[in-house]
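Below is a structure I'd like to ask you about.
A protein chain is absent from this complex, but the other protein chains hold their places.
Moving on, here comes chain A:
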Amino acid sequence: MRLSKSAIRNNSMRASFAAATALTALVVFGTGGAAAESVLTMHIEEQSSWVQNFNPFDLAGRRQSTMDFIYEPLVIFNAEDGGKPVFRLATDYKFSEDMKSVTYTLRPGVKWSDGQPLTSADVKYTIDLMLKNAALDTVGVGETVASVEAPSPTEVRIDLKAVNSDFPETLADLAVVPEHIWKDVSDPVAFKNEKPVGSGPMTELRRFTPHVYEQCRNPNYWDAASLHVDCLRLPQISGNDQMLAILPEGNMDWIGSFIPQIDKTFVALDPDHNGYWQPPAETVAFQMNFKSGNEGNLEAYKDLNFRHAFSLAMDRASMVDIAGFGYPVVNEHATGLPPRFETWRNKGAEGDKDAFMGFDTEKANKILDDAGYKKGADGFRTTPSGKPLAFPIIVPNGWTDWIDAVQIAVEGLRAAGINASVATPEYEQWRKQIIDGSFEVVMNSRADGATPFRGYYQSLSTAYGGRITGAPSRYSNPKLDALFDQYLKATSEYDHKKIFNDIQLLIADDFPVVPVFNGPTWYQFSSKRFTGWVTDKDPVMNPEDHDNNRMRLMHLLRLKPVQ
């Protein structure tokens, strides 16, 4: 449905959300006069009913269009561009000499959607709110931040608990909220924020029903000149199957869905306009529990020979083609570096170090034979010290593509005489097991970030071991921890790259986890109503519209309605 009403820009007119709704008034910038409204229909989350909740601190309950579109980040880091910063509410940030504090300079003249100025006091207020109330701490400032000061209206100084050059990247997930609204909220955890006042491009809720909602232009958006979409329209969609059923209607513009046989079921519906690009995302790897209570298994996990043999038993190509519908890509590097971080790759950590990344059952058997893993009467091996070796690999129930991949892994392991099996607990149970350490082996995606550092740090440092789902292996290596520490203290890009080269070398040699493939990004689009989509020919940013990708804001600003 397109409306072709227009209205003159008039601040007093958007005195309230109710008035805006009643008038369905559009605020047309720039050219003035009558212009067709451009409404972008998006699919970013699946729910059986929309609940009007735009509380940015409620990660579980908030609508997934809250970040970026209602609350703009200070700065975004573009993984597809070497992790370079894209400054938004801030124009710069600087570390102090001792790296113990970082000062952000805010963009002058930025206003909230209700017309009030956005100042450093708002940023200070937001971080203090999270420090005071741990349930609101969506970015983990409680662990990293000692205190916040606002020396001037455009300056925020954040004092850190420890040296941490990675801190700005973490803070990209911060939603700065307006102090003049939130100071009156009695219970910020339960606050639904039904009529949000924000800083992003799409703050005005014109329509909200359990079936669909529309988020329209912020009348005071600082970067209005770059914004060509008037409204986001979000129809409620309950799951992948329903998505398949509604695709033929041709009403969706920006989609982030798993679509099986995508060329047949989506592109063929409208070959001139429908497209997709599903670049490889974070690395999926087999992670063994280095604190396992099972003596035999633990002995094997800690043996580099065993980990090499494990890797040689992995039929990665089948995992990608058969289990993953061909959407993921095989990860060929012992470092497990995701393809998107090509510029960070240390060639010295590859070549012969990748010798164990192929599929070679014969070689796997030989390595195990030579290392003293003897086969018993049942055809399964025991450890060199004669202890039994048997473990289940856990994967969440219902994740069919992953279950199939683990099944393929188990076949390979059994062919090498390793008694592995598949177990499919419910997701919550699966998560609990990897957090409390009551598992043996898990196939899991590792942590990810705008630079490869965060993924490695959070998956393999002693600091994170066992604390988050991305780090179940409980791997602990003082040499690696020292490198991580150096990285956090380093300031220049040159130093970061140099240290990360060493990290890659160490990982390739010690091979703590077994990388197998990189899962796809979920991104499909229609160019029928909008142009400017990011494609493989112009791979400048992560194209996903989900809440895990801050760059979706920059993507929105690229889009232009078809004339």
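Rule of thumb we're sticking to: contacts are C-beta pairs under 8 Å (C-beta built on N, C-alpha and C of every residue); 3 or more make two chains touch, one makes a residue touch a chain; residues count from 1.
Operating definition for what follows: contacts and distances are computed from a predicted model.
Between the names "ABC transporter permease", "Fluoride-specific ion channel FluC", "NAD-reducing hydrogenase large subunit" or "VWA domain containing CoxE-like protein", the one given in UniProt for the chain missing from this structure view is "ABC transporter permease". Which of A:K100, A:K192 or A:K528 touches the hidden chain is settled by the complete complex: it is A:K192.
Across A:T103, A:N133, A:N501 or A:T535, the single residue that touches the chain missing here is A:N133. Of the options A:Q242, A:S421, A:Q486 or A:T535, the residue whose C-beta touches the omitted chain is A:Q242. Only one of A:P117, A:P153 or A:P425 touches the absent chain when the whole complex is considered: A:P425.
Panel shows chain A; residues 1, 47-49, 51, 53, 58-61, 133-135, 137-140, 142-143, 173, 189-190, 192, 209-212, 235-238, 242, 245-246, 248-249, 425-429, 431-432, 447, 458, 467-470 of it touch the chain omitted from the view.
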